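The other protein chains are all here in position, but one chain of the complex has been omitted.
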Amino acid sequence: MIDRYTRPEMGAVWSDERRLRRMLEVELAVLECLAREKGIPAAEFRTLKALLDKALVDRVKESEGKSAHEVVGLIAAVSAEVSQKAPMMNRYLHYGLTSSDVLDSALALQLVEATDILLAGLRGVCDRLKRLARKHERTWMAGRTHGVHAEPITFGIKVAGWHAEALRSVERLQRARKVAANGKVSGAVGAFTHLPTSVEAAVCAKLGLTPEPVSTQVVPRDRHADYFHSLVLCAAAIERWALEIRHLQKTECLELEEPFSDDQKGSSAMPHKRNPVLCENLCGLSRLIRSHETAVVENIALWHERDISHSSVERIVFPDAAIALDFMLHRFAAVLDGLQVYPERMKENLERSMGLVFSQKVLLKLIDKGLGRLDAYGIVQRAAMKTWKTREQFLKVLSSDKELARHLSAKELAACFDMASYEGAVKEILRRGGVA
Amino acid sequence: MIDRYTRPEMGAVWSDERRLRRMLEVELAVLECLAREKGIPAAEFRTLKALLDKALVDRVKESEGKSAHEVVGLIAAVSAEVSQKAPMMNRYLHYGLTSSDVLDSALALQLVEATDILLAGLRGVCDRLKRLARKHERTWMAGRTHGVHAEPITFGIKVAGWHAEALRSVERLQRARKVAANGKVSGAVGAFTHLPTSVEAAVCAKLGLTPEPVSTQVVPRDRHADYFHSLVLCAAAIERWALEIRHLQKTECLELEEPFSDDQKGSSAMPHKRNPVLCENLCGLSRLIRSHETAVVENIALWHERDISHSSVERIVFPDAAIALDFMLHRFAAVLDGLQVYPERMKENLERSMGLVFSQKVLLKLIDKGLGRLDAYGIVQRAAMKTWKTREQFLKVLSSDKELARHLSAKELAACFDMASYEGAVKEILRRGGVA
Amino acid sequence: MIDRYTRPEMGAVWSDERRLRRMLEVELAVLECLAREKGIPAAEFRTLKALLDKALVDRVKESEGKSAHEVVGLIAAVSAEVSQKAPMMNRYLHYGLTSSDVLDSALALQLVEATDILLAGLRGVCDRLKRLARKHERTWMAGRTHGVHAEPITFGIKVAGWHAEALRSVERLQRARKVAANGKVSGAVGAFTHLPTSVEAAVCAKLGLTPEPVSTQVVPRDRHADYFHSLVLCAAAIERWALEIRHLQKTECLELEEPFSDDQKGSSAMPHKRNPVLCENLCGLSRLIRSHETAVVENIALWHERDISHSSVERIVFPDAAIALDFMLHRFAAVLDGLQVYPERMKENLERSMGLVFSQKVLLKLIDKGLGRLDAYGIVQRAAMKTWKTREQFLKVLSSDKELARHLSAKELAACFDMASYEGAVKEILRRGGVA
Partner (left out) sequence: MIDRYTRPEMGAVWSDERRLRRMLEVELAVLECLAREKGIPAAEFRTLKALLDKALVDRVKESEGKSAHEVVGLIAAVSAEVSQKAPMMNRYLHYGLTSSDVLDSALALQLVEATDILLAGLRGVCDRLKRLARKHERTWMAGRTHGVHAEPITFGIKVAGWHAEALRSVERLQRARKVAANGKVSGAVGAFTHLPTSVEAAVCAKLGLTPEPVSTQVVPRDRHADYFHSLVLCAAAIERWALEIRHLQKTECLELEEPFSDDQKGSSAMPHKRNPVLCENLCGLSRLIRSHETAVVENIALWHERDISHSSVERIVFPDAAIALDFMLHRFAAVLDGLQVYPERMKENLERSMGLVFSQKVLLKLIDKGLGRLDAYGIVQRAAMKTWKTREQFLKVLSSDKELARHLSAKELAACFDMASYEGAVKEILRRGGVA
């Protein structure tokens, strides 16, 4: 992933250094188990560990070009270093292991670490959404369906819906963390031919992983595709919210604005511009993350006990998606921190549909009065269509409808346009969305 | 979905009739709640229900062309029928509802029903996999990585891995069923303006659904995208297994064959052909199902309180994926029922790599004897490369290696080629895979 | 594809009957070539053809269940019918052919036919766009970037851009038609073992196809993936236009409305609703079509001389995409036919950004007067930000800026707000877009 979208904390999880460190942790965890069995002095283990901690990264980088197989490169680098000082350790390093034991267990550790960072970022978003929803519990605005005014809602209700979706993403990431936290030390084709299952159990316990019930040479890739979807859905949630802000920032609407700093230029050409570029960027990044998913699913059907076609995909896709989503979470948090909310404009816009948003109230009132639904609908629709055309107030148009007047008094009609009757469920909706 | 891939049971779930029936169930559940409040005689409810049960489908089909909005069509059809016999019911039908209250709750019912059928099919596959794995617990074959012989495994181990993956799919479908089983009766923009939350609670309880915590006009589409992935992963699992059968049926390998009936023709041109066409078909169908996923994820970011761009996608994608996966599960069950397993051929093939599959045993033995890993690797690799070239037996090539002979006796070397040492973990792997 | 989105003309192309008819055309074209070589009386050919034309479809349908291989089924059905009346023909039917010779050549014919229908539909859209652009050559409206007012354009310019994109789609479909119009009669593995290349040449010439230069058992699937993209891009173009209409129909904007008939109901709940549901539907269908593309690309890498994993995908995806796109073209044509354009509202909206759309004019005027760009930008942006906040007219705010007054006279400033200066290129843009 390019620097522009990489926060250092998440970038580090996917650095070559961190990856090799995780691989080393796996190798050392195995060695520690083997040491007893093979009678290796504890001092050798400590020596090896110390040497490696110091010298590893550089050595590996140097030798990488030479061997086509990177764990082999790792072993080669280590081997030269420790053969004198910890000879038995040296011999038993990677004993009975296949590269994937190390790589897949290390990948699990990286995914777990990445998920924890994502969860922290997502919780930060949740907190902000909760505050925003509470603050605007009673800030009325047009509810819109199909982009057209429907009935009134409050901005708090809208944000409570975002918060409920965010909570679902928290649950999904928590589950995904478990799905990803599986290691394997089952050897070349997963048959535990050279190391017993007890080694795997001990190594996984040490690393905080669950042993994969049945592995081939690799951890089965349905796990990774299952995991990945939680990132896609979290990105899509942010996209939905960002899309909404973009809509509400349109010049004709302008109920919200994302932050715009004093020294910012919205356009190189047009000095008046204030564009929702942060939110547009979030929409693009969600597209990017979800596009990767097909490749991750294609990775599942590997040949026999494994082929390595998944590897190039995973080298790009896991870091890119985790880094991009992490960036999205923090960018969206920043958008929320600086979000401009214009309640007056919300009210003004709500009035721009000339009271049509109350049409269902009138419809139901007529039904309560004994009209059939179709008849009632016909009366109200007729008046509404006139209102759209003439832009007269809907109440006025209805008031002059003689058929309607036979069923509703002026007072009953006016009562249908009273916002008070919309308030009933607001608090409960916020409570259900986890914000009240 | 085309007939060819539609089992009647699953096809029925997605028929127009069933869909309308589900929608009607929602409407009636709401009416039943309203009846008390509005003082509607119970007899009217029974009358309405009876009339509808009889007349609905035909009426709706007739009127469909007339109105662009299908719940409106439904209401129109019903209205004409019941206005005389259950006049109050007629008035209060759809009272306070928006189409999506009915559509989304009905969709949830369909998804639940579809999932139950899929789970039954998947459990059928699990049972067959379990039997197959047990039967071949000790049927030795080449474990292959990168398509190249690696080390021996048993066919039972391979199938135990399939079974473990199938169990993960069962869990995913069970979770997905819950994710999908959310209804909503929150009205036009989800603000409960015309009906209280208590109606939603009662209706959902009656239908076996959970009320959506915060809905807009629709149930939020992250649920549907979450749900859908469980179908994609289940299809991908079948693809992986089918791909393996295709590989093992290749002429040079021929360790397995999918069923081939006596009156079947494998090719219109070549009378000798026996092709794994069922498994190839399964691979194609998995491609199809996963391709839909992007569209389902794109459906999440609807505008404001909803737009209806998701609808056309869902009309195609949910039935198609559920029907295709259902077909896959039953076709794969049939493949397993008639699967030809050739243990002799497995043994024969295992021997075709001239004993190279034992190379790691020799490597580790040399290390145990005190050699450094790199030195040991060099000795064994040198012999192996010679074996690949000359196709002499690996044991023979190793036996003539003087350097190796300094470290291993002929007896020790021969012991590395003993299959007995591979048996240790087989039973436990099967147990971990849930088959033993 | 479901009936709802299937126009009969395109549906027929993909019917079982048409498919079998195309296959038969291929078989007969081969037979006609063979007849000479094998000395078959011409009367037999005519007899066979007549019999088949009459009896084929039913017979095939009956026998389909019996044999797993559909060309085999076709042959079986035909065989029984003609063995008495055209015995030599009967023997030589399918002689030297493999099923894919027939299937792939027939598919090419279907794709060509489908493309011709799509091209006709697309040309219908082009005509409408051309008229619409011409009519609104000088209908001024806000040009919007990032959803925010930018500078004025005309509705004619906007639609000219759609037309230019439509012309690119015409070109792409024409090219795609050629890409798809390749047949093969190269036999089982494409090696012309049983029939000479001259038969292929003659058959393809008769069918209006080009012989595939090097086929395997099938026409290589990169063709089909190449072809498919032209459908995806045509759908995406319609999506872009439909999305624009949806935006311009938003209540706060309301510069356009898609057709809404007198007896239509926009919502079952809210009688006032007029929703852009046709355009939303078009956006959804585009999502659907593009989602298929991954599967089509995955079909390329078949095994060896072919496997049949592509078949199930193609059975669904080609008809579905062609039918859906055909539907989209006609639905969009209907949207254009009934499109409501509100020039007054466009003018009104343009004025709602208080003249900010002229900011660049002022900026460039200041530069012409000798100011550095950054200084000029600073002056204009400062005034613009004040305008956004206070909603005073931009011209008024600028007029009271003392720094600006040092560089521009009131008259010069006012001239920047003159729409006349925007007119220059309108005609030429329309010409470039192919509409003037």
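Going by the order they are written in, the chains are A, B and C; count residues from 1 in each one.
Everything below uses one rule, namely that contacts are C-beta pairs under 8 Å (C-beta built on N, C-alpha and C of every residue); 3 or more make two chains touch, one makes a residue touch a chain.
Everything numeric here is computed off the predicted structure, so don't read it as measured data.
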* Asked: Considering the whole complex, which of A:A269, A:L374, A:A415 or A:A436 touches the chain not shown?
  -> A:A269
* To do: Out of C:A35, C:A333, C:I367 or C:A415, point to the residue that touches the absent chain in the complete complex.
  => C:I367
* Determine which one of B:T154, B:T294 or B:S312 touches the chain that has been left out. => B:T294
* Touch list for subunit A against the chain that is not drawn -> 1-2, 4-5, 66-69, 71-72, 75, 94, 96-99, 187-188, 246, 261, 263-270, 275, 277, 280-281, 283-285, 287-288, 290-295, 298-299, 303, 307-313, 315-317, 320
* **Absent-chain interface as seen on subunit B, which is shown** => 142, 144-151, 246-247, 249-253, 265-267, 269-277, 280, 294, 298, 349, 352-353, 356-357, 359-360, 363, 377, 380-381, 384-385, 387-388, 394
* To do: For subunit C, enumerate the residues touching the unshown chain of the complex.
  => 75-76, 79, 83, 90-96, 143-147, 150-153, 157-158, 160-161, 163-165, 168-169, 172, 187-194, 196-197, 213-217, 220, 222-223, 225-226, 229, 232-233, 236-237, 239-240, 243-244, 247, 283, 286, 290-291, 293-294, 297-298, 300-308, 360-361, 364, 367, 370-374, 421-422, 424-426, 428-429, 432-434
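What we mean here is this: only the chains that are shown with their structure count from here on.
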* Does the subunit A and subunit C pair touch with the same residues on each side or with different residues, judged by whether over half of the numbers are shared? -> same
* **From subunit B, the most remote chain by mean C-alpha position** => C
* Per the centroid of Cα atoms for each chain, what is the distance between subunit A and subunit C, given in Å? -> 33
* Structure fact -> In subunit B, the residues touching two or more other chains are 75, 94, 96, 187-188, 283, 290-291, 293-294, 298, 303, 307-308
